[in-house]
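A single protein chain has been removed from this complex, and every other one stays in its place.
A, B and C are the chain letters, set down in written order, and residue numbers restart from 1 in every chain.
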Amino acid sequence: MKIFQVALGILTAIGGFVDIGDLVTNGLVGARYGLSLAWATVLGTVGICLYAEMSGRVAAVTGRGTFDLVRERLGPRAGLANLIASFLVTGLTLAAEIGGVALALELATSVNYLLWVPLVAFFLWLLIWRVKFSYLENGAGLLGLALLAFGFALWKLHPDYGSLVHQVVAPHKPGTERLNSYFYYAIALFGAAMTPYEVFFFSSGGVEEKWTRKDLMVERANVLIGFPLGAMLSLSIAACATLVLKPRGIEVSTLGQIGLPVAFAAGKVAIAFLILGFVAATFGAALETGLSCGYSIAQYFGWQWGKFVKPREASRFHLVVLLSLIGAAGLVLTTIDPVKITEYSVVFSAVALPLTYFPILVISNDPDYMGDKKNGRVMNFGATVFLVIIVVASVAAIPLMIWTRAGQ
Amino acid sequence: MTLGRCRRLLMFGALLAALTSCVGNAATTGAYSGKAHLSAEAAASALQTAKLAVDSSAKGNLFDSYLEIVLSQAEDDLGSVQQQFDSIQPPNTTEADRIRDRLDTLLTRAASILADIRITARRDQQAAMIKTAAGIPALADKFDTFAEATA
Amino acid sequence: MRASDLIGREVRTADDESVGVITDLRCVQDGPVRGTQAALRVDALLVSRHHTGSVLGYDRERQQGPWLIRAVVRRLHRHMQVVPWSDVDSEGPPIRLRRTG
Partner (left out) sequence: MSESARGRVLDVNLHLLDRQIVDRDGEFVAKVDDLEFERGADGTLYIAKIMVGSRALGPRLRGRLGVWMRSIGERLSTDAIPTIDFALVTDIGSEVKVSATRDDLDAAPLEGWVRDHVISRIPGSRHAGE
């Protein structure tokens, strides 16, 4: 039973790792830079492992969600500024995910994506309203495994693996590209791998599922095995784009283009899986971001939150979730291209990251809270190195955005 | 964060949007040629996308709905490239006029090919679609040559 | 009197020299019993030059990593003092102490 639980958690973490941000950024960067930026995805994955391990441990030991603790450690004023920034980024990501589901459904049905948006938003709300937390999480994660179609396509392309690995381990900026754009996309990939909502969701999910100290092993296995395997999936998206799109000079601007290598190499069945994977991954992430909008506000103000109680027991939480879904769907319905929303949301994720990373790092060291489960020396060394990286990426992101005109 | 700071943040956001958008005037022939270069690359990308989709479909590897969406998005991409390029005011030099004429011709041909492919695809005339798409590599090469000349 | 009235309030000595601002109130649970427990009595004021980072807890006497953050916050709060409540002459604002600088 324990093995089953661990396996399920790992599979969920793999399928749940990829969202619209990873799909778009990896496809776009792979088509333009090959695998020469894969190091940024690897770096972001190590970062999200550290970050999720800390916040999962904090959730299991204290039973408190991320924003509950952010306010305690930063005070109400900085905590509120933090809440506003994180909420806006999460809301933007929610809009991108809803748009992603709609775009994937458009590819499957050729019905315009804008017609899908209200339906998707309603269905999201219905699931959040009615379905048990663990079913939501596991269902979306498992279906998201259909994205393994990218791995299958990569295998069918019979690439020269040596040369791909060489591109990853000895990164080399393509000669025609400018260095500032190269680093701009490095930050985008980093932000796509290390999205703040993943951690709000992960830690709040730990509280929802009533983790205790005993669950720490399971939590660690989920993170330390599941996330790196999920990152392999991200890299296979970039590799497919590198092999098929880059030689043809295709600049990625749509979700359809990102799936073309799979069609080209692996055929109709793989494409069917791929579209299922697109829908599941973005829908799952939309559930997570929608809930995270509610979690963050409710936790800051101390309201009852969570799906472990009846909706009427957590009325303000459910109202925030409902309004966030309406707002995000509204943003997509303005016909702003969801792929563009995604490109900005991953960069703003990188900007907002230190705001929640820092308090979690402090709390996971707090002897009053954590007792013997506080960070060890090795953990703290790694976490401090990442604190510096995250701050540098955050500070550099917006100047680079202006300088490169968002990567042009 | 005070309200004043919120307002400043909004203004900053608007400024950011303005700074990262791309249309504008090209004051020199060099700048104009640079924009033409980017437009040519984007147009070649749209053509190659259509070609890749048609090739996949010809192998029986792609659903019709997926094909149609990719084709119409490629056509939209090309349309916006064309529209953006046309909206740039070229500097008053013969070199700039030459660049403009050349790229306009290429863009018009690309638009017509993509429209033909879309039409044949929607009519399920697969043979005609494949035949039209066979013209893409030659045209894409012309865009590439143009892009290299304006780099 | 609310906690928020005191926290952030300036503290000055009897001869009007600034000591800093109150960053925290130290309480001891030895008051009269309320409900099931003894009441918390304000025993001392933690006074520092500024407020930044105090609530992170690194300025208190305890081992808390990581080293980098601890070093920065300790440096910010290197002038922190614990002023016993019995030293307070008037509550102001600003709070006036009985002692001189």
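Everything below uses one rule, namely that contacts are C-beta pairs under 8 Å (C-beta built on N, C-alpha and C of every residue); 3 or more make two chains touch, one makes a residue touch a chain.
Nothing here was measured: the structure is a model prediction, and the numbers come from that model.
S.K.: Out of A:Gly63, A:Pro247 or A:Pro399, which is the one that touches the chain we can't see?
M.R.: A:Gly63
S.K.: Among A:Val111, A:Val169, A:Val269 or A:Val309, single out the residue that touches the unshown chain.
M.R.: Hidden-chain contact among the options goes to A:Val309.
S.K.: Touching residues of subunit A against the unshown chain: what are they?
M.R.: 62-64, 68, 71-72, 75-77, 79-80, 129-133, 135, 300-305, 307-313, 315-316, 318-319, 368-369
S.K.: Could you please point out the subunit C residues that touch the chain left off the display?
M.R.: That gives, for subunit C, the contact residues 1-4, 7, 23-32, 34-43, 46, 54-55, 57, 60, 85.
Just so it is clear, only the chains that are shown with their structure count from here on.
S.K.: Draw the chains as dots and join the ones that touch; what shape do you get: line, ring, star, complete or other?
M.R.: Here the contact pattern is a line, an open path with two ends.
S.K.: So what's the Cα centroid distance for subunit B and subunit C, whole Å?
M.R.: Averaging C-alpha atoms per chain gives centres 64 Å apart.
S.K.: Which positions in subunit A touch two or more other chains at once?
M.R.: If we look for residues of subunit A contacting two or more partner chains, we find none.
S.K.: Quick check on the complex: what are the subunit A residues that touch subunit B?
M.R.: 80-81, 84, 106-110, 244-245, 248-251, 253-254, 256-257, 259-260, 263-264, 266-268, 271-272, 275, 398, 401-402, 405-406, 408
S.K.: Would you pull the subunit C residues touching subunit A in the complex into a rising list?
M.R.: So the residues of subunit C in touch with subunit A come to 55-57, 62-69.
S.K.: Going by the contact rule set out above, which residues of subunit A touch subunit C in the complex?
M.R.: Subunit A residues touching subunit C: 72-75, 361-362, 365-368, 374-375, 377, 380-381, 383-384, 387.
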